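One protein chain is absent from this view; the other protein chains keep their places.
As written, the chains take the letters A and B, and residue 1 is the first residue of each chain.
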Amino acid sequence: MNKEIVFIIIALILGIVSLILALIAIHNKKLSVAILAAGVVSLFASVLYLLMAAPDVAMTEAAIGSGLSTLIFFYVLNKIKKSNA
Amino acid sequence: MLKNTLIALVIAVLAYMFYNVYNTYETRTSLSGVAEYYATNAAKEVGAANIVTSIVVTYRGFDTLGEVTILFLTASIISFFLKLKEEDENKSIKHGITSELLITASQVLVPIIFLFGIYVFINGHLTPGGGFQGGAIIATGVALMIMANPNIRINNHVIHWVESISGVAFVIVGLFGIVLAGGFLDNRISGLGEFGTLFSAGAIPIIYSFIGLKVGAEISNILNKYQKSQKEL
Partner (left out) sequence: MEQLDLGHISLAIGFLLILIGFWGLLTQKNIIKIIVAFTILDTGINILIVSLGYIVGKTAPIVDNSVEQLENHNVVNSIVDPVPQALVLTAIVIGFGVTALMLAYAMKLFNAKKTLEINKFNDLKW
């Protein structure tokens, strides 16, 4: 199969799923679900960068955007949960 | 009610603007003028195989210097905000039993992760990756260390010294460019070396290593501050 067509199909799937996840992140009442959904949007964005021939950006996004940002969100969430309990 | 209408109006106007941009956008078939210059001359002038690296470190070196400064500033402000009281500083965190698997795995994996981060920023001029990615990978190793043992004491002095020394060294290597080559942050301070080998592209591997150490130290510092902030309640 043609490489371009495969790329387009993967990009369409990634795009639709990440848009749904972004809506979940905005709408869901549970903060932990929202944070995880935003992290997955970031991870899918990094795959999209790889398809768009930007490996440098993909590495940065995977390490920083979806890894470390999510970790810091959970630190804050943990603190708030402990305080509320 | 008025507020919701206004929000809907703003979003609608923005969506209309985006729709027009999308409709008139044509997929590009050639590079823009600046990019064409970089693509033609980067390998000859700078000697780095990765054109993104030669833009980030050499052609737009000032941007990178400013960006590292911004990151330093955010790390300092976070340290200021999350500063603990004296009595909280010495408390230990009560946590559940960390899994044996995580502890053993962290002992094996952390040195390998550090090594991989160093590999990524030393090879920044040849392969995808560079200082920012390598620094982030090193910070991920620090995060794994903290996960395995939440009461670990990461030496603040080491982090601060690594950060300060690599920041100063970045500027000093840039100043060498004024003396030995065309201007500030010029990488041709020595011969460019053979294209495509590790010791090539002049000062780029040196500068990117310092950027990597600095970014890694700064992000580790931020993570450490957030971990310590869990102590106060």
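Throughout what follows, a contact is a pair of C-beta atoms (placed from the backbone, for glycine too) under 8 Å apart; a residue touches a chain by one contact, two chains touch by 3 or more.
All values reported here derive from a predicted model rather than from experimental measurement.
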Which shown chains does the chain we cannot see touch?
-> A, B
Touching the unshown chain, chain B contributes residues 4, 7, 10-11, 14-15, 18, 21-22, 25, 27-32, 34-36, 38-40, 42-44, 49-52, 55-56, 60, 63-64, 67, 70-71, 74-75, 77-78, 81-82, 127-128, 132, 136, 195-196, 215, 219, 222, 226, 229
Which parts of chain A are in contact with the chain that was left out?
-> 4, 7-8, 11-12, 14-15, 18-19, 22-23, 25-26, 31, 34-35, 38, 41-42, 45, 48-49, 51-57, 60-61, 64-65, 68-69, 72-73, 75-77, 79-80, 83
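Just so it is clear, only the chains that are shown with their structure count from here on.
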Per the centroid of Cα atoms for each chain, what is the distance between chain A and chain B, given in Å?
-> 19
Residues of chain A that touch chain B when the two form their complex | 55-56, 58-60, 63-64, 67-68, 71-72, 75-76, 78-79, 82-83
Contacting residues of chain B [partner chain A, same complex] = 50, 52-53, 120, 128-130, 132-133, 136-137, 139-140, 143, 219, 222-223, 226-227, 229-230, 233
